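For this depiction, one protein chain was excluded, whereas all remaining protein chains were kept in their positions.
Naming follows writing order (A, B and C), and every chain is counted from residue 1.
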Amino acid sequence: MKIEIVSEKTDAGYLLKLKGDVDMSSSPEVRSALGEAFRQGKGARALFVDLSQVRYMDSSGIATLVEAMQTCMKQGARLRLIDLSPAVRDVFEMARLSSVFDIFASVSDAAKGL
Amino acid sequence: MKIEIVSEKTDAGYLLKLKGDVDMSSSPEVRSALGEAFRQGKGARALFVDLSQVRYMDSSGIATLVEAMQTCMKQGARLRLIDLSPAVRDVFEMARLSSVFDIFASVSDAAKGL
Amino acid sequence: MREEARVTKEGKELQEETVSLAVPSHPKYLYVVRSAVYPVLSSAGFSRSETRKMVLAVDEACSNIIKHAYAGDTTKTIWLTLTLGGDRLRIELRDSGKKVDAGKIAPRDLKDIRPGGLGTHFMNSVFDSVQYDTSGGEGTLLTLTKKRS
Partner (left out) sequence: MREEARVTKEGKELQEETVSLAVPSHPKYLYVVRSAVYPVLSSAGFSRSETRKMVLAVDEACSNIIKHAYAGDTTKTIWLTLTLGGDRLRIELRDSGKKVDAGKIAPRDLKDIRPGGLGTHFMNSVFDSVQYDTSGGEGTLLTLTKKRS
């Protein structure tokens, strides 16, 4: 199961759209795409990650997002997650992370108030 | 993997819509739904089977359709298959059955010329 | 398949059904494990959400075997056995790597937001029992059980 990652530059910062399964096999790829977005988007107000097409996420995917949040904090940027699929929602709830991340219903909602 | 079968009465005869996998486990259910359509639809000009939502079909599914064709012939009715999914198309080609069955793109196409 | 049969109070035989799977200890096979385990559990009558959580827990157990028991060696083997009894599901995971230090395995405090340490928590939150057995010749046997409702 391959992961597909589409990266897009928006006004407020990079938007990464993930499609597929984020597991121990694919999260290194997600991590490096996030790293690339941090490098390219230095000084941006936010990093957006669209999770609507993620059918599966395990603790390695969560770890990758937690790391991204920590990097964002250091850079004074916001990490904004968009449109969690039911599978991702389940994992976030099990990990009690639903309130830790900033989660938005759509890209336009996430772009507000930055 | 369960099969879902929706049966609908149309002007020209019954329309069965199959959804799921038609394999050794589910084809008995398909066979009995076809039998029911034959009983209820006695004297109808045609029996329509919509295969657009069939993600998988094996030789037991093909056998079931061949039997249905034979029953139709005996009753002087037509068996018309509608909108084969790529998976079903593959099996039909491997079985060289694409030219044996009457296959239509849509229900309205299949209802013509009866 | 084990041919154990139990007899219920009503005298009905309850045959256990067993599915076994063995895959290389490479992360790319986690997807194969999930793909095989999911339909076994969902056709056993567990809800979609429960099934998803159990599949996640099994995936985490396999990841742990790759990371900890095999220290990243992707050429070893992970053995899984799913046994559906009349009232209970049992999933066994076996490896031939470094034995687990069962005392060291504890779910982390969830308030401590950091990467890692979630796998054990996921296993405990969906399964009724999570047991590590290192008494065998080599490796660890992890047994996860859940009541069928």
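Here is the rule we go by: a contact is a pair of C-beta atoms (placed from the backbone, for glycine too) under 8 Å apart; a residue touches a chain by one contact, two chains touch by 3 or more.
Since we're looking at a predicted model, the values are computed, not measured.
**Q** May I ask which residue of B:Val30, B:Ala77, B:Val91 or B:Ala110 touches the chain that does not appear here?
**A** Once the missing chain is taken into account, the touching residue is B:Val91.
**Q** Which parts of chain B are in contact with the chain that was left out?
**A** Chain B touches the chain not shown through residues 1, 21, 23-25, 56, 58-60, 62-64, 66-67, 87, 90-91, 94-97, 100.
**Q** Could I get the residues of chain C that touch the absent chain, sorted low to high?
**A** On the chain C side, contact with the omitted chain comes from 1, 3, 15, 17-24, 26, 28-29, 31-32, 35-36, 38-40, 43, 75-77.
Please note the rule applied: only the chains that are shown with their structure count from here on.
**Q** Could you tell me the distance, in whole angstrom, between the mean C-alpha positions of chain A and chain C?
**A** 28
**Q** With chain centres taken as the means of their Cα atoms, state the distance from chain A to chain B in Å.
**A** Here chain A and chain B have centroids separated by 45 Å.
**Q** Roughly how far is chain B from chain C, centre to centre by C-alpha average, rounded to an integer in Å?
**A** Those two chain centres are 41 Å apart.
**Q** Touching at least two other chains at once: which residues of chain A meet that condition?
**A** none
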